[in-house]
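Selected chains from the complex are presented in situ; the others are not included.
To keep things simple, chains are lettered A and B as they appear, and every chain counts its residues starting from 1.
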């Protein structure tokens, strides 16, 4: 299977501690313990842990729709929540759009570290999580969306995304996996 | 609304005239008349028409999964089907991955032509169509997925994708629209 890395997408204070985004805050908080479980194993095994974090400017195009400015670069709200606080040696990646690869050096970093498979966790399943997984494949990495470690603003949206992408033409480069399955795969 | 362009994704001989990909060939052929209808209006109005076409190398990473090599660069199968044959003045874009923007000059072309909104048509809805629309937004373009001009290998997969993405945080930068709605919007 080659070397794995965990990517934690957008588990930020503005998303999870704000009343502005009620659904995603509620659903997103539910997956914290499962992400912690995965991170603990990952760190024990020496796997890279990368936090991909929205880091917007107020004038960004994506705020031209109905989404209000949030997770602004340099603000407290753009930081990872305390429960998942990065440890020394983890990498923090500021991203400007939905995919963690869009105009970032994530592909360089993964290649430099010898990573072959990315385990995508965080929020939200149909957007930043899915697009990170898909771009990962475009850049030459296998991608796993970890079922219990990802969430959308409604459970049925999360479920629908997993059902839609569990068996595309990209399978098994793209896999939807249970946490137990992926833990079994990465443990020596 | 600003200037629109039509993007026709992967309506290629290897996808639509091959027995290898039965589902997508069958469903994809059904949308040909509606894409022709949109293209006719677009050309009458002087809108840019861009064909984004898979153009793979045999060793490409995306063939490391279960997808067999197809739409290889330079082969007949990588050409647009005759029913939608490009006209003089149309642009043809060879792409190596799912999104029409991935390592192509599509964003430069759209900006040079003054395009603000892309109308995404073709196949398949949950993958190349969706990722083209989403990347379009990342690059600063409004994106419309035209319902009757897109298809997946099964009608229920097409439907599920539209339902999932009809009202994301990206709305109305991302819109799912009926052909009649978009025709009404672009007609002077």
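Operating definition for what follows: a residue touches a chain if its C-beta (ideal position, glycine included) is under 8 Å from a C-beta of that chain, and two chains touch if they have at least 3 such contacts.
Predicted model only: the values in this text are computed from it and were never measured.
J.: How many copies of the one sequence build the whole complex, if 2 are shown?
T.: Across the complete structure, the repeated chain appears 4 times.
By our rule, only the chains that are shown with their structure count from here on.
J.: Can you give the rotation angle that fits chain A onto its twin chain B by Cα atoms, in degrees and rounded to the nearest 5?
T.: Going from chain A to chain B via C-alpha fit gives 180 degrees.
J.: Counting in whole Å, what is the centre-to-centre distance of chain A and chain B, each centre being its mean C-alpha position?
T.: 27
J.: Please name which positions on chain A make contact with chain B in the complex.
T.: On the chain A side, the touching residues are 61-62, 64-67, 97-99, 102, 124, 126-127, 131, 134-135, 137-138, 140, 157, 160-161, 163-165, 168-174.
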